[in-house]
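Report on one structure; see the data block that follows.
Complex shown without one protein chain; remaining protein chains in place.
Naming follows writing order (A and B), and every chain is counted from residue 1.
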Amino acid sequence: MTIDRVRTGATAATALVLLLASAACGGTTRGDAEDQAAPQATGQADPNAEIPAGLSVAFLPKQLNNPYFTVADAGGEAAVTEYAGEYREVGPSEATASSQVSYINTLSQQQTDVIVTAANDPNAICGALNQARQAGATVVTFDSDTDPACRDLFVNQASAEGIAQTQIELISEQIGGEGQIAILSATPNATNQNAWIELMEAELERPEYEGIELVTVAYGNDDDQDSFQETQGLLQSYPDLAGIVSPTTVGIAAAARYLSGSEYRGEVALTGLGTPNQMREYVEDGTVEAFALWNPEDLGYLAAWAGAALSAGQITGAEGETFTAGRLGEYEVGANGEVVLGPPTVFDADNIDDFDF
Amino acid sequence: MALDRRLFARWDTAVIAALAVSVLAASLAVEGFASGRNAGFLVLDIAAVALIALPMTLIIITGEIDLSVASTLGLTSAVMGHLWVAGLPLELIVVLCVVLGAVLGAVNGLLVTVAGLPSLAVTIGTMALYRGLAYVVLGDRAVADFPFSWTGAATTPIPGTPIPWIAAAIALLAVAFGVVLHATPVGRALYAIGAGGQAAAFAGIAVLRTKFWLFVTAGAVSGLAGVFWTLQYASARADNGYGLELSVVAAVLLGGVSIFGGRGALPGVLAGVVLLGTIRNALRLADVAEDALTVVTGALLIASVLAPNALAALRGRRRPADRPAPGAAADPPVPTQPSTSGPTRELS
């Protein structure tokens, strides 16, 4: 028994020493990252600065196995290849903020020049992003923003107003300007979703929409099965429902699939934000008349260019500065360090076959 | 019995050796691993699992299990956010959250000891219940406006080192749990309970009372982990720590604790926690995709139970059945024999 205990103590000591040793041997090199002056810290934009070759750019989406981000990141890769940088895509397999933090720390440890990320939580990854920025990284958010204090730029897929207006316009047309509608959203904490919902509610206040009543907001958690069941629940709870707006690609696809296999097909209108590839079948079978989305590939492309422009010092993130984003042309930085991609595209039976993403 | 103890002591050492090897290999092969900052990141990554693994080790050694720990973490996080919004001072909230954790643990403890229900089933139930209550408390909101002096403190390093303060807290608790488990009569009682509940009862050990307090402890520590998690991510949410229970159990089992109770030691468990964290950290730095990390975790876990058996088989020795077989899985080897050709016996 005593021998056992001695051994236990010894192994414990070994483990502790190992841990401390691994920490200590790097202790002297600590802060070396801080020594590198952050390029944008000069505070002076030089529109003619060259993008350095071999700039390392990492895309950190909300989660890896989300087709939307696969497409967006591919756009990023195209841009990075154009300016001869080093592209990488890393990310968690589940869309949680805590696992994103681990990845941000890793990227910061790897001395990545540009981190392009879509936040799973506006605040939870803030601390890690700021640490990475102190270590010299440029941080660009896209799709879902963080607190503006934690990033250099936010590449917005479309102005929130534009998205809200387009969706309300679409649903109003499809239900003939009158009746009950519901919103099927993603996770309750998603920054962009909540901003759009708020603006849609404001939009509905306008006199031309007075016949439309928003009865509820349901959450499908950006999970296919949850969204499917939420749709089912909505239709049972609100027998007079005339239409559903789902401003999330996962939600609208699940809702469309439910409607298409149910007796409500063609009776209950559905619109929102979806990808043409996911929605093609439901546009063809008449479940969905029209829906909208920006081009996620362009979004990733623009975010990668914005990150490079920042890192090179062409812009500092201040309002009014402009930079060139490859084939997309010139963009201007708006208030709060936001760059807007452009108005969303509306897809319907006439044009859906022109798109493949 | 003696043979078994030695075998598991060896597994303990094996995990620590594996940890040493992977730290060394990673330092040499993975750029950016051997640095103070990275060690700090590593500690933050494993902090919650390390904290909860301490009481979980004790619980599993007594032959029980607590799957509700991650939900307890989530519920305390949600309550913390709710109370903060309600205007309570943070010092008080922290105390209340730890107490809440203890109460949640006590509910588990009562159901297991007084009602005599199996802990696996009970804590699957409370896992759903506590997580559900977390959503009821905070719904879909996130509370994120905690003062920076607190959220920063959760992640700032101890002056002069790159290691965050939480490491000191973990070390302190680990020493406390280690002493209790390995150097007091209480610790010996835990092993006795795990080795055979009734024998321990006959030996004068208050089996039920001991188990009850273990669940309370697990709850309190999970509550503490909930507070830490909330501050670390500066975000109180009902889904905080979702799925963490499996990581904790995996780390404890990898550390050489027998799922049937009665065997295992704390150093091995801590080594297991750090080993899993190290491998994940190093592979991430080496740009290995997340799915490979998942496979490695699972494979290590299987190896941890397979290796002792394989070792025993290699030595040509059969593990003595020192206590009633707890399940078909732990039975002595079953010779695959052709089905009995005799007259079939009626079974019902």
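Observations on the model:
Criterion: contacts are C-beta pairs under 8 Å (C-beta built on N, C-alpha and C of every residue); 3 or more make two chains touch, one makes a residue touch a chain.
Going forward, contacts and distances are computed from a predicted model.
A single chain of the complex does not appear, and UniProt lists its protein name as "Autoinducer 2 import system permease protein LsrC", one of "Anti-sigma regulatory factor", "Heme exporter protein B", "Ferrous iron transport protein A" or "Autoinducer 2 import system permease protein LsrC".
Considering the entire complex, the omitted chain makes contact with A, B. From the options A:211, A:261 or A:320, the residue with contact to the unseen chain in the full assembly is A:261.
Only one residue in the set A:113, A:203 or A:230 touches the chain that does not appear here, and it is A:230. The omitted chain makes contact with subunit A at the following residues, 64-67, 69-70, 93-94, 219, 223-225, 228-230, 232-233, 236-237, 239, 253-254, 257, 261-264, 277-278, 280-281. What subunit B contributes to its contact with the hidden chain is residues 62-65, 67, 111-113, 115-122, 124-133, 135-136, 139-140, 194, 197, 207-208, 211, 238, 243, 246, 249-250, 253, 259-261, 289-302, 304-306, 309-310, 324-334, 336-337, 339-340, 344, 347-348.
In the analysis below, only the chains that are shown with their structure count from here on.
With centres set at the average Cα position, the gap from subunit A to subunit B is 34 Å. On the side of subunit A, the complex with subunit B involves touching residues 4-5, 7-8, 11-12, 14-16, 18-19, 22-27, 29-30, 33, 64, 88, 90-94, 96-98, 101-103, 105-106, 108-111, 121-127, 135, 187-189, 219.
Across the complex, subunit B meets subunit A through its residues 5, 9, 12-13, 16, 19-20, 23, 27, 31-32, 34-41, 44-45, 139-142, 144, 151-152, 155, 161-163, 171, 178, 182-183, 229, 233-235, 237, 239-243, 265-268, 270-271, 274, 280-281, 284-285, 287, 289-291, 294.
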